[in-house]
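As you look at this complex, bear in mind that one protein chain is not there, while each of the others sits in place.
Just so it is clear, A, B and C label the chains in written order, and each chain counts residues from 1 on its own.
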Amino acid sequence: MNPVNYLYLAALLFAIGASGVLIRRNVIVLFMCVELMLNACNLALVTFSRMHGNLDGQIVAFFVMVVAAAEVVVGLAIIVSLFRSRHSASVDDASLMKL
Amino acid sequence: MENLIALLVAAPLLGAAVLLCGGRRLDKTGHWLGTVLAAASFVIGVVLFADMLGKGAEDRALHQHLFSWIPVEGFQADIAFQLDQLSMTFVLLITGVGTLIHIYSIGYMEHDERRRRFFGYLNLFLAAMLILVIADNYLLLYVGWEGVGLASYLLIGFWQHKPSAATAAKKAFLVNRVGDVGLSIAIMLMFTTFGTFAFGPVLEATGDTSEGKLTAIGLMLLLAACGKSAQVPLQSWLGDAMEGPTPVSALIHAATMVTAGVYLIVRSGAIFNGAPDAQLVVAIVGAVTLIFGAIVGCAKDDIKKALAGSTMSQIGYMILAAGLGPIGYAFAIMHLVTHGFFKAGLFLGAGSVMHGMNDEVDMRKYGGLRKYMPVTFITFGLGYLAIIGFPGLSGFFSKDKIIEAAFAKGGTEGWIFGSVALLGAAITAFYMTRVMLMTFFGEKRWQPDAEGREPHPHESPKSMTVPMIVLAVGSVFAGGFFAIGDRFVNWLEPVTGYDHGHSPLSVATVTGATVVALVIGVAVAWGMYGRKPVPAVAPRGSLLTRAARRDLLQDDFNHVVLVRGGEHLTRSLVYVDHSLVDGVVNGTAASVGGLSGRLRKLQNGYARSYAVSMFGGAAVVIAATLLMRAV
Amino acid sequence: MNVIAAAATTSTGEAVQFWILGTVAVIGAFSTILLKKSVHSALSLAGTMVVLAVFYLANGAYFLGIVQIIVYTGAIMMLFLFVVMLVGVTAADSLKETLKGQRWLAVGCGLGFGILLIGGIGNASLSSFNGLGAANALHGGNVEGLANLIFTKYVFAFEITGALLITATVGAMVLTHRERTERAKTQREMSEERVRGKHLPPLPAPGVYARHNAVDIAGLLPDGTPSDLTVMKTLRDRGQIRDVSQEALADLKALEQRSGERLGREDADAVARGANPASAAENSEAAK
Partner (left out) sequence: MSFPLLTATAALPAIGAIATAAVPAAQRTVAKWVALFFSLGTLVLAGVVFARFEPGGDRYQLTESKAWIADFGVRYELGVDGIGVALLGLTALLIPFVIVAGWHDADPLETKSSRWRPTQGFFALILMVEAMVILSFLATDVFLFYILFEAMLIPMYFLIGGFGDRAHAGSDENAAKQRSYAAVKFLLYNLAGGLIMLAAVIGLYVVAGSFSLSEIAAARADGTLEMATSTERWLFLGFFLAFAIKAPLWPLHTWLPNAMGEATAPVAVLITAIVDKVGTFAMLRFCLGLFPEASKWATPVVIALALVSIVYGALLAVGQRDIKRLIAYASISHFGFIILGIFAMTSQGQSGATLYMVNHGISTAALLLVAGFLITRRGSRLIADYGGVQKVAPVLAGTFLIGGLATLSLPGLAPFVSEFLVLVGTFSAYPVAGIIATSGIVLAAIYVLVLYQRTMTGPVAESVRTMPDLKARELVVAVPLIALLLLLGVFPKPLTEVVNPAVKHTMSDVQKKDPQPEVEAAK
């Protein structure tokens, strides 16, 4: 089997995650979708590193994970405080990005 | 000696400055200061005159260059004065009559709390008028020209609380401005033609240019003269100008300022000599105004307006004379001077009458005043005799000369002008007799005025009568003094030149004709106003009379055509500016605003829809890169 | 399978594994974005991640594979679940789209994007690949290799990520920390407040006068109307109160009906009127 299939899978997952971001209103699910996209990227990176035969790809994936962790921490904190302020977890409620 | 010339102007200018800036503390003494400075200017004039007489005829002209005023490349305007015989004549007339009228005003304006300012304005006028006549170039003359206009504006509107006065003042200034346009265009023409506008160079160089140019310049100068000297078609302001205090009417609107036009034309004689057509137009304007003013004068019941009409017509004589060329110049000035005497006298007399009749101006409410104010009666009577040209008095000589000159012009126009002048003499006799009879003869017709004050006519104080007497003396003897042995002509000859033409008629014939005309005029007037009593209310009168009462409908014409038309024009322009010109601007703004308002709808604030556009953008980018790769 | 082999070639075993687990991963992804309840989404996402971890291992990234399981599936997803708990497990958000055209745009973009990516990968010439064997072997193993890189080439980036994590932690604390706006009430104050307040007696227990005694069911007042006071505040805030008063009343009514039929009509009325608060309550409600 050609490991390129991993890449196809990654692309598929990424696209799914992205559409999820666009479709869902619940902030938490939104976040999950973002995580999904990140993971898709990681898969791609790992695959590439395997193809090129050096570890840098894995290093990057590693960093992605770390950053994702940080992001999730902050993001969830934001969600919590958001939920506290307005008793809802829907992004559409925060439609303040206009005059 | 030259350095004295500036002082001529400086004295009254100083007076004006002090009186106008001095404030209330000068209210007590201001009028004296003004009078003294005017007199000082007169004295200086006399000194200069004496000095001038001492010299030979040719080198009498004095010249004083003060400083360079506007130096720009070819355009060199100087503040420089030139005092030759012509200017000298005016200087004496202006300062002399001016001083007298200052004295008169002390009494006349006694009860006016703004008397100080009045004297300030009078001094300002003197200064401006002097600048006008002693300027050595047209631009400086223009300064004086507008200066007198300003002074006349201020003085006509001196009683500004009267709307009529304010309007009259404005009208005078505006009509004069129209004339000024003529003067300024004339100056520009001179500059483009001769490269200068100083009297000397311009008048010498007239030979070097085309007649067309000269005609253009001449006509423009004539326009200016018409404005200042109330000649048809710009005469309409003079009648209303009588709203001003009577001394003002006497000084500005009879003796001096209104004659500036004559001065301008005589001064520019060389130009007109080079442009016969322009000269002819001048003569025609003079002739027309002569008759026009006379007719108006016949119909007015307001004594001052009647006199104003007469002034118009007399200046018509002068302009006519000036339009005759070298034959007439000297006589134009001569009539100007004598007219200065007797018309000023007449106005002062009228003023004194009004003074006695608590400011009633309607002659139909006078009558039989000779018993009550003898001095006024006598002086006024002498003035009257002088103006109608009673043999031996000033008017007789000056007017007679003009009529002769008119005939001497030769050709058909000579005949026409001559007979017009004769006709004018007859009408003059008529309306002046009318004034005389209605005012001083017949039985008294006055009733209590609006406040029920019964007027009790009385003679005016010395300060008023003395100047009247002096002027009366002048109006009796001046003409003779000038005419005997052609003194005046010889005096002016070096400046204006003289050529006494070939009259088809003998001097005696003309004189006889004049006298006949005069007799007829007086007789008709006696028939209409002397024998039967004058009705206290004006009869309806013939069509001509009614027209004449309305200044021959000139004002109505102006009102309908210019004022109304102007109002409509401005109103429509305001609309255009607001809706059209500004409309385009605001329209642009509005359309931009609307567009952005629509675009704003895209910013619905939902994070997810932003995300969609972002994601779509990313997709597009990828597609683009792939396409690049593919190609 | 040994390191070198696993890294260098793709065995049929791996192929089989890929096709099975790949399907699982895709299903997981789909269920993540399509399930109503966020708990379910979280769980299916966790599934997908586990599958990815396996794929890492298969790709010779042992370290990452382990980290994936520990950090992601272990830590991050748990964090998600905690938050879901906080926000409300049962709060199911409807998938009905509110923004006009949003869904179709989203799907369109997703499809287009995916197709583009796949197409891109497809026509990129990636046929040749040399496995990780050499690279891993170089420092004697994947982990050592990574460590070697991290602490030499990428050391600064590594340090910075450390800083980033610290910042994130602090940030999270700051964000979630609730500032006390007023002084905490002392017990005395609370008691006084209680005495002054409307409810002198202790709050009623849930399920009083009711057929159920579940926490989320409001107790009935004597007149048969439910009182929210009987339900705990959290549930009230979440709006997770079930109201059974109406069916309870309905049952009561049916009971009377039957008893009325069994006894004589008029004394049935008497019975009904005489001793039956519930029916009285019902009448009063009818009157209302």
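Please note the rule applied: a residue touches a chain if its C-beta (ideal position, glycine included) is under 8 Å from a C-beta of that chain, and two chains touch if they have at least 3 such contacts.
Because the structure is predicted, anything quoted here is derived from the model rather than measured.
*Asks:* Mind giving the shown chains that are in contact with the missing chain?
*Replies:* Result: the unshown chain touches B.
*Asks:* Going by the contact rule already stated, which one of B:E110, B:D359, B:D556 or B:D582 would touch the omitted chain in the full complex?
*Replies:* The missing chain is touched by B:D582.
*Asks:* Just name the one of B:G30, B:G96 or B:G157 that touches the chain not displayed here.
*Replies:* B:G157
*Asks:* From the list B:Q447, B:N490, B:S542 or B:T570, which touches the chain that is not on show?
*Replies:* B:T570
*Asks:* Out of B:K28, B:H65 or B:R177, which touches the unshown chain?
*Replies:* Of the listed residues, the one touching the omitted chain is B:R177.
*Asks:* Determine which one of B:V36, B:L92, B:V143 or B:V473 touches the chain that has been left out.
*Replies:* Counting the whole complex, the residue in contact with the absent chain is B:V143.
*Asks:* Residues of chain B in contact with the chain that isn't shown?
*Replies:* Here the touching residues of chain B are 20, 67-75, 79, 139, 142-143, 145-147, 150, 153, 157, 160-161, 163, 165-167, 170, 173-174, 177-178, 180-181, 184-185, 187-189, 191-196, 205, 208-209, 213, 566, 569-571, 573-574, 577, 581-582, 584-585, 589.
Assume only the chains that are shown with their structure count from here on.
*Asks:* Averaging only over C-alpha atoms, locate the centres of chain A and chain B and give their separation in whole Å.
*Replies:* Inter-chain centre distance comes to 96 Å.
*Asks:* Which integer distance in Å separates the CA centroid of chain A from that of chain C?
*Replies:* Centre separation, chain A to chain C: 17 Å.
*Asks:* With chain centres defined as C-alpha means, what is the inter-centre distance between chain B and chain C in Å?
*Replies:* 103
*Asks:* Could you say which residues in chain A touch two or more other chains, in rising order?
*Replies:* 18, 22, 25, 92
*Asks:* Specify, in ascending order, the residues of chain B that touch 2 or more different other chains.
*Replies:* As it turns out, chain B has residues touching two or more other chains at 604, 606, 608, 612, 615.
*Asks:* What part of chain B is in contact with chain A in the complex they form?
*Replies:* 600, 603-608, 610-612, 615
*Asks:* For the complex, give me every residue of chain B touching chain C.
*Replies:* 604, 606, 608-609, 612, 615-616, 618-619, 622-623, 626, 629-630
*Asks:* Enumerate the contact residues on chain C facing chain B in the complex.
*Replies:* 99, 102, 105-106, 109-110, 112-113, 116-117, 119-120, 123
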